[in-house]
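Please read the structure below before turning to the comments.
The complex appears here without one of its protein chains, the remainder shown in place.
Then we have chain A:
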């Protein structure tokens, strides 16, 4: 019998082992739910699968009485749009400021402490300011995401730019690069896959700020819906929404990883990908 540290699961047992915790949690939930429903058929806390099915059908396939929209999809679209804007703007800021800070010592001296300071501001604390300045519309929600994650991405990319071997920076100059073409042809392309990594890491934060902003002031959105139906203890809606958000987060992460592998095949192979 080999030692535990030397026993590796094959593909199928790895899959089964991976599923096991999910199945366990599901089984525990179903048991608890069945027990409560047996005691009180109108129990709202742990609805059964029939209730989930009905709620999902109602949210996803039946037009809402008030607006005529299919709420789940309208909420999803609204949230994803905000998320995309927030991530996109943060990525752009992160890339520009991160590269400039990482490559140009004068810029770093001027901006780096400022960015470090900004990143210490708790984003939720400035949310009221955003609502006051930008109103309750889309801008303030996107702004919250940006304020929350852009400083992190900036600092990450700055660090990644500083990690590029100085040999490469010197070499490019001996080949005739000026500061601009050095950034354009040497630094930027090497930081793009690292930007995708940084985005993946900040996805969790982005969702957090999105849902928080939607919970406080919105008229649609996944976070808005959850906090709205909370008033009616509608666990049959909340739990599927949470699962749906989790699935979306997983899908975005997976898509970013795939994009990184496809668009930057050199990255995984070189030292940069290994670190």
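Everything below uses one rule, namely that a residue touches a chain if its C-beta (ideal position, glycine included) is under 8 Å from a C-beta of that chain, and two chains touch if they have at least 3 such contacts; residues count from 1.
The definition used in the following text is that contacts and distances are computed from a predicted model.
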Discussion item. Tell me the UniProt protein name of the chain this structure doesn't show, selecting from "Catalase-related peroxidase", "Ion-translocating oxidoreductase complex subunit C", "Branched-chain amino acid family ABC transporter ATPase" or "NitT/TauT family transport system ATP-binding protein".
Written reply: "NitT/TauT family transport system ATP-binding protein"
Worksheet, complete the sentence: Cross-chain touch to the chain not pictured, restricted to A:170, A:233 or A:255, is A:170
Worksheet item: In the complete assembly, which of A:224, A:241 or A:264 touches the absent chain?
Response: A:264
Discussion item. Touching residues of chain A against the unshown chain: what are they?
Written reply: 165, 167-168, 170-178, 180-181, 184-186, 189-190, 264-267, 269-272
